[in-house]
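Below are the structure tokens for one structure; questions will follow.
A single protein chain has been removed from this complex, and every other one stays in its place.
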């Protein structure tokens, strides 16, 4: 029996009715796809990175999503500035540490954002997440080298250590706040063949966190929603191109009722 | 009976036969979609923003499209530099003031571009356009808070005040040069669910302005073309993802004859 099923549907309903403004400082590769995923889900995306604008934008956003996919020093400064504004306003901050562990710049930037802003949720693959703790980890590009299974034990400890909710995606997704751990089934093998599916997941976690004060259920229900969309999209896809298109369609057409019935979140 | 029907078809024909080079300095989110919309329509897009290149590029472009969607100070400087070159050559400049009214940086940058370059057409939603005049306006992200109807009265006055042609898009589009006002029907409710449809509209206005000396008819016919493409795309779409794909297909397959028959531009 799925946990949070009712809440999943309620969160989707709330996103569609309140259209929360999600401020994204994200990478060049996925900006379009991320904005379209948020729009399809019902949220209002805005992308803004200028150092002299991010505080204004963050101040009226319902959630802030920071993604270090094509980072540079200037962008990290903007992320931290926006993050401080969001922190002061108790606005949820979602960090996507793309490629953390792969290069010193990425690992250090992710760690700096965690230290200097009040990150609520970190969404990444296992190797990215592991690189943020003391445990050493090598990342091959943005691909995961560790399975969610390998990461599960460490995740709970790491969430407690970092004082955040962790959302670790892979074949099975894992969400933990350091005390409770939930696993989420869903998605499709085509998911990692499209760039930015992880980044879109992070943005959707942001949209759900904008309408759900409980970061654990926000993250779990957003991932259940995204996983269900992936399953639905895979049914009509002929490859990664048509999958990407069908995924956006699915984020738009899945009803709260469908999500309540299809969410597969269980205590791990 | 539609105004400019003949001209709409002629403009589309002229874009396809002369393939005008459209120089875009636009935002990261929509660059790919904008380039593909221009290519599908028959124009030749180029994206170039480097401060030491924009004058060269603007000097042989048939139209310049400036879009402040993910602006920063450096990019605004490049926009102004390119704009001055275009102004000196009487090349039409289309400004898309994305998010004007939302943050001081956006409003001020849009106003500065208008003051320092010879903008021909401004294409935006009602709240963005209104923020450029004296009337105060709050924008919720990049979404419109004012209806075209609310804006209609102000539009004519504002166009005269700014000395430009205004193209205000929404459920009904509105084009005015400060004397005449035309409304354009078309499009679909899926349009605002895809990021960059407004930006693509601005770019297409640029392509039509490259082949039509009358900015009023250039803007009106381009929006009629885009609206017709939206209607055609919606017929086969299953959501925003497939709509986006079908929209590009429609921009490519709509014939000048179809556009003459389908344009719905009337004096407002």
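Chains: A and B, in written order; residue numbering restarts at 1 for each.
Here, a contact is a pair of C-beta atoms (placed from the backbone, for glycine too) under 8 Å apart; a residue touches a chain by one contact, two chains touch by 3 or more.
None of these values were measured; they are calculated from a predicted model.
Within the full complex, the residue among A:15, A:48 or A:71 touching the omitted chain is A:71. Here the missing chain is touched by one residue of B:10, B:44, B:109 or B:217, and it is B:44.
In the full complex, chain B touches the hidden chain at residues 19, 21, 28, 31-32, 35-36, 39-40, 44-53, 56-57, 60, 244-253. Residues 27-30, 32-33, 69-73, 99, 102-106, 140-143, 192-196, 238-242, 244-245 are the ones on chain A that touch the missing chain.
Everything below uses one rule, namely that only the chains that are shown with their structure count from here on.
Our note on geometry: chain A versus chain B, Cα centroid distance of 33 Å, whole angstroms.
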